[in-house]
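All protein chains but one are shown at their positions in the complex.
Labels run A, B, C, D and E following the written order; every chain starts at residue 1.
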Amino acid sequence: MHRRWQSTILCDLLVTLILDCIDLMLFLATFWPASVTGLLAQTWSDGTAIAATGLVIVFAVLVLLSLFIASLPKVLAFIEPWFPQPSHLHAETAHPESQLPDDEVIAAIGFVLHTEIMNQTGSTGSTGTQK
Amino acid sequence: MHRRWQSTILCDLLVTLILDCIDLMLFLATFWPASVTGLLAQTWSDGTAIAATGLVIVFAVLVLLSLFIASLPKVLAFIEPWFPQPSHLHAETAHPESQLPDDEVIAAIGFVLHTEIMNQTGSTGSTGTQK
Amino acid sequence: MHRRWQSTILCDLLVTLILDCIDLMLFLATFWPASVTGLLAQTWSDGTAIAATGLVIVFAVLVLLSLFIASLPKVLAFIEPWFPQPSHLHAETAHPESQLPDDEVIAAIGFVLHTEIMNQTGSTGSTGTQK
Amino acid sequence: MDILFNFLNTTGFASMTFGNAIMIVIGISFIILAIRKDYEPLLLVPIGMGAIVGNIPVIEGMSLSVYDEVKYIAGDDGSITYVPGSVLSYLYFGVKQGIYPPLIFLGIGAMTDFSTMLSNPKLVLLGAAAQIGVFATFLGAIALGFSFSEAGAIGIIGGADGPTAIFLAAKLAPHLLGAIAIAAYSYMALVPVIQPPIMKLLTTREERLIRMKAPRKVSKREKMIFPVAAFLITTLIAPGAIVLLGMMFFGNLLKESLVTERLAVTARTALIDIITILLGFSVGASTQADTFLTKGSLLIFGLGAASFAVATAGGVLFAKFMNLFLTDKINPLVGAAGVSAVPDSARVVQMVGQQEDPHNFLLMHAMAPNVAGVVGSAVAAGVLWAVLTG
Amino acid sequence: MDILFNFLNTTGFASMTFGNAIMIVIGISFIILAIRKDYEPLLLVPIGMGAIVGNIPVIEGMSLSVYDEVKYIAGDDGSITYVPGSVLSYLYFGVKQGIYPPLIFLGIGAMTDFSTMLSNPKLVLLGAAAQIGVFATFLGAIALGFSFSEAGAIGIIGGADGPTAIFLAAKLAPHLLGAIAIAAYSYMALVPVIQPPIMKLLTTREERLIRMKAPRKVSKREKMIFPVAAFLITTLIAPGAIVLLGMMFFGNLLKESLVTERLAVTARTALIDIITILLGFSVGASTQADTFLTKGSLLIFGLGAASFAVATAGGVLFAKFMNLFLTDKINPLVGAAGVSAVPDSARVVQMVGQQEDPHNFLLMHAMAPNVAGVVGSAVAAGVLWAVLTG
Partner (left out) sequence: MDILFNFLNTTGFASMTFGNAIMIVIGISFIILAIRKDYEPLLLVPIGMGAIVGNIPVIEGMSLSVYDEVKYIAGDDGSITYVPGSVLSYLYFGVKQGIYPPLIFLGIGAMTDFSTMLSNPKLVLLGAAAQIGVFATFLGAIALGFSFSEAGAIGIIGGADGPTAIFLAAKLAPHLLGAIAIAAYSYMALVPVIQPPIMKLLTTREERLIRMKAPRKVSKREKMIFPVAAFLITTLIAPGAIVLLGMMFFGNLLKESLVTERLAVTARTALIDIITILLGFSVGASTQADTFLTKGSLLIFGLGAASFAVATAGGVLFAKFMNLFLTDKINPLVGAAGVSAVPDSARVVQMVGQQEDPHNFLLMHAMAPNVAGVVGSAVAAGVLWAVLTG
C-alpha cells in the first residue's frame, strides 16, 4: 500500500516525456511539409503545434487530477479531527427520498407474509379475492 | 364535530379585520412618507395601497376557499340521494391503468408462493434455474 | 393451417373491388353536383377524386402489408438454413438492460425467502428491524 | 381603495362571458365522464382541466393564453427583438407544430404487440375498410362548405386516432385544431356508446356467434422484422405518414429488438406520460370560448359523429364481404375494431360478442384490425397531407 | 510554443476574478449544507453545482454562459440569421420564460394530499396570514429604493416558495432573478434556523402545549371535487395565478381522480425530477459574479430574511387572534407553517411542539396551513403580477 504512487519520480519523468513529445512534434513540423503533397508548410506547422498543445493540456489536466486523487485520502485523514465524517452519511438507505418501487415491494412482502401466515394457520378463505 | 366552524361570527370578524387593516395601511400611507427619507409621498402611498389591496385579495380568496371547503361535506350529503357515490370509486386498486411495477410485484408474489409450495411439497429441483 | 390466405383469388377480387369503387365514385362525381346546393361541380368532382384516390392508396398499402405478413413465415422458413435464429434471442430475460424494478423484486423475493427460512428454523429475532 | 376596485374589475367574475361558462361546464363534464364512466380518462381528464383553465377570463395585457405567442419585432436599426410568449403558448407549441403526436406514437409503438395482426394477415384489410369513414367525412365536409384543407383535417376524425387527428389538423387547418381534437377524443371516449347499435344492426345473430380460430404463435424474429419492413412498405407508398409511422414502428422496434428494452420502457412510461399531460392540457386550454364556440365547431362535431358511424359500418360490412370468399369465416363484429380507438373498440367487439355467446373471446382477434386501423388512418393522414398541401 | 502560452492565458486560472472565487465557495457551501444538514438538498445541490459551473471564467468569444442567448440578425436583403445561443442559455430558457415553475407545481400537485386542509378549513386562513410577509417586504423594498416591479418580485421571497418566486421574478424583474431565487431557496433551507426563535418568542408555554383534535376522514369525492373547485375560486378572483395554480390543481386532479394514476406517478417522479435538475442547475449557473455580487443582491438577502421572520410572525399571531373566537383552540405554532416551505416548516412546527410535549403530534395539523400557504403565495404572486404589469 505504501509507495504506490511515487509522485516525485514519475512526475519528473512525465514532464520530461511531455516536453520531449512537443520537441518531437515541433521537429516533425519543420521536417514533414515537403513530403506532404500540396500542403502548405505553414498549415502543417500550425496543425502540429495545435496537436502538441492539445496533448500537453490533456496530459496536464489528467496528471493534476491524478495527483489530486492520490493526495485526497491523506488530506482527508489530516483534517479528520476538525471535520469528522457525519454519521448520517452512513444511513442513506433510510433516506425518505428512496424511490417509489420500495412501497410496492414492501407491500408485496407484506402480502406474501400475510398469505403465508394465513396458510400456516390454516385459514385460507379470503386471500384469493384480495387482488 | 358540530359548530366546528362558526362561519357567521368568524366571517363578520374577518371582514371587520380586513377593513381595519386597510384603514390602518391607508392611514400609514398618509402619515409615513415624511419619515422615509428621500422617498416621494406618492410612491409610498401607491405602494401601501397596492400592498393593502394584495393582502385583502389573498385573504378574500382563502376565506372563500375555506368557506367552500367547510360547506362541501354538507352539499355532498345533501345531493347524495340524486348523485350517489359510484361504487367503482372504491375499487381503484383494480384499475387497469395501475402502474407497471405491479406486474412485477405480482410476479414476485407468484414466484415466492410457487417456491414455498414447492418447498413444502418437497420438490425443490428446478426453481433455482428459473431466473 | 394450409390455404388460410388464398392470396391469388382474394387479390384479384380486391383489385376488382377497388377499381369498381373508383368507378362508382367518379360516376357519383359527375352525377351529384346538381343536387348539392350551391356547390360548384368542379369542387365536388375534385373532392370525390381525392377521396377515391385516398381510399385506394390506403387499401393498396394495407393489402401489400397483409401480403407481406402472410409471406413472412414462409420466407423465414426458406432462409432458415442460411440465417439461423441466433440462440441469444431466446435469453432476453437475462439481458443486462432489464429494468430497474427487477433488482427490487429480487430483493423482495430474497427477503421473503430469508424470513420464511428464519421462521421455519425458529429464529425470528432480528428480521423485524431490517428495514 | 381605487386600486382594489380597479383590480376587482379585472377579475374573472367581471369579464366572464356566457361562452366561457359553457366551456368550463364542458370541461367539468369531460372530467366527470372520465371518472364515472372510465372513458379514455388519460385524455379526457387533461383536456377537461385544460378547458377549464383556458376559459378563465384573463386580464387585458397579461400574457396567459395559448394564443399569446412569441413575436419578433424588427427595429428601424435592423435589430430584432424577441417578445416572449405565454407559458401555455410554449407548451402548446408542441401541439401546433405537430411535435407531440409522433412522440405519443413512439410510446404507442413501444407498448403495442403486433402478434395478433402478424398471425392474422387478412384482418389487416378491416383496418383499411374502416378508413371509408375518413373519406366519407371529407366529402361531407366539402358538401358543407369547408375548404379542401379543412375538410381533410375534419375527415381524419373518422380515423378515430387522437394523435393522428391533431397532427393532420396542425398541418392542414390549425384554426380548427381545438374543435377537431375535442371531437376526436370525445367520440373515441364514446365508442362504447356509438358502435354497438351499428354493429348489431348490420349483423345477424348467426354472424355474431361465429367463433374464430385461435391465432398461431408468432416467432420473435417475425416481430423484429415487422416494424422495419412495415415502415418501408407503408411510407414508400405514402411518404406523408413518415413521421407518425416512423415513430410508431421505431417504438415497436425498440420493444421487439429485445436489446433496447430500457428505451422501450421509458418510451411507453415516462415519455408518453409527459407528452400526454402536455398535449391534453394544452389542447384543452386552446378551446377558448371565443375561438371554439362557433358554427364551424358544431358542424365538426356533427361530421365527427357521422364519421365514426360510417367507419364502424365500413369495417363490419367489409368483413361480411370478405366472408364471401373465405373458408374460415371472420366474425363481422371484428370489423368494427378497424376504426382503431385502441383498445376501446376492440373491447366493444368483445363485449358485443359476449352478449350473444359468453364463451366467445373476440378480443384477441379484434386487436388485429384495431392496430391495422392505426396504420390505416396514419396512411390516410399522410395521403391527405400530401394531396392537400402546396 | 506560442499556442500553448496563448492557451494558458485563456484558462480559468488567468481570468478568474475574486467574485468568481466567492461564488464558487458559496456554491460549495450550498452543497455542504445540503449534504451535512439535509437542508432542501434537491434544490441546494443543483443550485450549488450550477453556481460553481457558472463561475468558471470562460474564454472570450466562446458561447458558454446562460446569458449568451439566441440572437436574430437582419441582413440588408431582408434575410434573417439565427445566431445560436449557448447550451446553458437553452436550459435557462425555461427559467427565464417561467416555464419550469408551473411544471414543478404540476408535480407538487400530484404529490400533495389536501386531506388535512379539507378536514380543517379554518386553518386555511393561516396560509393567508403568512402572506403579510410578502407585502411587508414589498413595502420594505420600495422604502429601500427598488422600483415597484422589483419590489413585487423581491416581496414574493416572503412567500417561501421557490417556483413561485422564480415565476414572478421572471415576469417582473428578470435582472434580479438569480438573487431572488437564491435568497428564496437559501431561506427555505434555513427555515429550521429562522423560525423556532420567533415561534417561541410569540407564544406562551401554555399555547405551545395545546393539543388539537384529530382531523376527520375526508371522502374520495371531496378530494376529487376540490382541485377543480379550488382552481375556479382562486383564479376567478386572481387570474394572474392561472398558470401556477392551474398546473398545481391539475396535478392534484390527476392524483385524486383515481383514473389517471399513471400520469400522476410520472408527474411526481420523472417529470418533476427532470425539471428540478434543469431549473436548479441553470438558476445556479445564472449567478455569475459580475451580475450577482451587487449591492442589490445584498439588500435582497436582507429583505428576504426579514420577510421570512414577518411571515412566521404573521402566521403565529393570526392563529392567536383566531383563538379569541374559537372553542376548539388552534395551537399557534401551527401558524408558522403558513409560510409554506413545504414540508420543512410543518416539520419545524412538529419539532418545536414536541420540545414542550413529546406526545403532541402537530405535523398533520401543520400540513393544512402549509399547503394553504402555497396557494396563498401563488395568489399573492398573481395579484402582484396583475397590478404591476402594464
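What we mean here is this: a residue touches a chain if its C-beta (ideal position, glycine included) is under 8 Å from a C-beta of that chain, and two chains touch if they have at least 3 such contacts.
Remember, predicted model here, so these are calculated numbers, not experimental data.
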item	value
From D:Val243, D:Ile277, D:Ile300 or D:Val339, residue that would touch the chain that is not displayed	D:Val243
Residue among E:Met62, E:Leu201, E:Ala214 or E:Leu298 touching the omitted chain	E:Met62
Residue touching the undisplayed chain, where the options are D:Ala21, D:Val70 or D:Val193	D:Val70
Option touching the unshown chain, where D:Gln97, D:Thr204 or D:Gln355 are the choices	D:Gln97
Absent-chain interface as seen on chain D, which is shown	70, 72-74, 80, 97-99, 102, 106, 224, 228, 231-232, 235-240, 242-243, 246, 249-250, 253-254, 257-260, 262-263, 265-267, 269-271, 383, 385-387, 389-390
Touch list for chain E against the chain that is not drawn	3, 7, 10-13, 16, 24, 28, 31, 34-35, 38, 41-42, 45-46, 49-50, 52-53, 56-62, 64, 72, 74, 78-80, 82, 84-88, 90-91, 269-270, 273-274, 276-277, 281
Residue numbers in chain A that touch the chain omitted from display	1, 3-6, 9-10, 13-14, 17, 36, 38-39, 43-44, 46-48, 50-55, 57-70, 72-73, 76, 85, 89-90, 92, 95, 97-99
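The definition used in the following text is that only the chains that are shown with their structure count from here on.
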item	value
Self-contact between copies chain D and chain E, residue sets same or different by half	different
Distance from the mean Cα position of chain E to that of chain B, given in whole angstrom	18
Chain B and chain C, separation of their C-alpha mean positions in angstrom	44
Chain A residues counted as touching two or more neighbouring chains	100-101, 105, 108, 112, 116
Shared interface positions of chain D, touching two or more other chains	3, 7, 35, 38, 41-42, 265, 269
